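A protein chain is absent from this complex, but the other protein chains hold their places.
Labels for the chains are A and B, by order of writing; each one numbers its residues from 1.
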Amino acid sequence: MAGRYRDGVPVVELRGAVALLGNFPALAGVDLTVESGEVVLLRGPNGAGKTTLLRLCAGLVRPESGSVEVLGHDLVRERRSVRRRVALLGHATGLYDDLTVNQNVRFWTRAAGLSAVEAIERTASALLRMGLSERLLGQPVHTLSAGQRRRASLAALVVRRPGLWLLDEPHASLDQSGRDVVDGLVGDAVAAGATVLVSSHELERVAGLGPRVVTISGGVVVDDTGPAVGGGSRV
Amino acid sequence: MSEVRRFLGDAGLVAARDLRIEFRSRVVVGQVVPFALLVLVLFGFALDADHRTLRMFASGLFWVAVLLSALLAVHRSAALELSDGTLDALRMSGLPPAALFLGKATAVFVQLMLLEVVLLGGLLVLYGVQVVDPMLLLVSGLLAGVAVAAAGTLYGALASGLGVRETLLPILLLPVLAPVLIGATRAFDDALGSVAVDGWAWTGLLAVAALIATVVGALVHGVLIED
Partner (left out) sequence: MAGRDETPGTTGSRGSRLLGCVALASLGVLGVLAFVLTGPDVRIHPTTGEEFGQFDAVRMLYLHVPMAILMYASFLLCAVASVGVLVKRTPWWDVMAHSTAEVGTVLCGLVLVTGSIWGRPVWNTWWEWGDVRLMTTLVLFLLFAGYLALRGTTSDPRRQERQAAVVALVAVLDIPLVNRSVEWWENRTLHQRSTLEELKIEDLTLFTLMFGFLTFGLVVWWLTLQRFRVGWLERAAIDHAVGSAIAERRSETSAVELDAAIGVSDDPAGEESP
């Protein structure tokens, strides 16, 4: 599922996207085009709309107006066909407290449409890669620390090999080695041809990946260094 | 054909997950089932009753106890999707909403069956009822369980999809289940030999209710969990 979606078609294309949280316009008309294989760093103050922008791209927030296309699909009408190829790491972990790490990750792997055998293999390698020790895998999630949960949460996304990564402050609550794991993951995803949108306050960490920096404030894009790779139109 | 198998596989995956969570957390077994038995005992106290009176009302009390406990089980089932972003993760997973519905309803159904078996034991021991027609009891109990599980999962999804308060669940769900309560009570009346009615006709009504609840639930589940 990884890899370029289709040459020439932007992976994310937002035009005048407005998104509401209740009656509050978290996004007040965003124009953004992201080409395949780009790494985009979203920055902006708290409440700028970064999280909502990522959730919009995942099809979890319905645009009030404007158009949202992800991987060539209109996100209002065809979101089910998009979502399987998109991974969103949000503030919540998406893990069931009473299940073990292994059970959780295996469930999400199977839910993504993988067979039981594949699921076991991929789950094992993903968990290993996230640096979770054997001992932790059989423990229920509610006994884990915030950082360990985040690693498990990432593992459940890695197994799906998505074409578009949406990472919302991926370094939060992680220790040094956890942060390195995240950076390595982003690097591998890019190498495999995936596209990454990451919101972070820790610019220096992401800077090594040579990202395009998009600054958001007040629900709109206020600054954009333009595409770092490819020849997409500058917004 | 492989589409159908895949769909059923997805539903089974979800059902297995919910049951695994129940197996590990024991909320229904440890809390809901004892609550149901407690209700039976409270009816005994409230009616100040001897076996004869209790036998007369046994099927009605049984189904009221089932419905009240089902509310708790349904609420628990819906609450699983409220924990730490799991509903969002489900939306992102690409699982068909209908498969999700069938899976969750199946898990609730299995728990309801356990509940019914324990409550039936309670009726036999505490109220001194006798089973006259075991087949009728089994079939009507199964069908009513399907109807309650499906309708409950439907409204449970509404609660988790909207984040509405759990107090809303009973007033939405219980009126819808009124025909099931009537039908299941009458069928049990016949099966327990307490009132001479045609229990199989009522079982037919339960079958219709179960079918409607399942089909409607599967069709509209996507609407309920999406914004």
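Methods note: a residue touches a chain if its C-beta (ideal position, glycine included) is under 8 Å from a C-beta of that chain, and two chains touch if they have at least 3 such contacts.
No experiment lies behind these values; they were computed from the predicted model shown.
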Missing-chain contacts on chain B, rising order, are 154, 158, 161-162, 164-165, 168, 171-172, 174-176, 178-179, 182-183, 186, 201-202, 205, 208-209, 212, 216, 220, 223-224, 226-227
Residue numbers in chain A that touch the chain omitted from display:
18, 20, 22-25, 28-29, 41, 43-46, 64, 201, 203-204, 207, 210-213, 215, 217-220, 222, 225-228, 234
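Everything below uses one rule, namely that only the chains that are shown with their structure count from here on.
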Roughly how many whole angstrom separate the Cα centroids of chain A and chain B?
38
In the complex of these two chains, what residues of chain A are touching chain B?
58-62, 80, 83-84, 86-88, 90-99, 103, 107-108, 110-113, 140, 156
With touch defined as at the start, can you tell me which chain B residues reach chain A in the complex?
6, 10, 13, 17, 20-21, 24-25, 80, 83-86, 88-95, 227
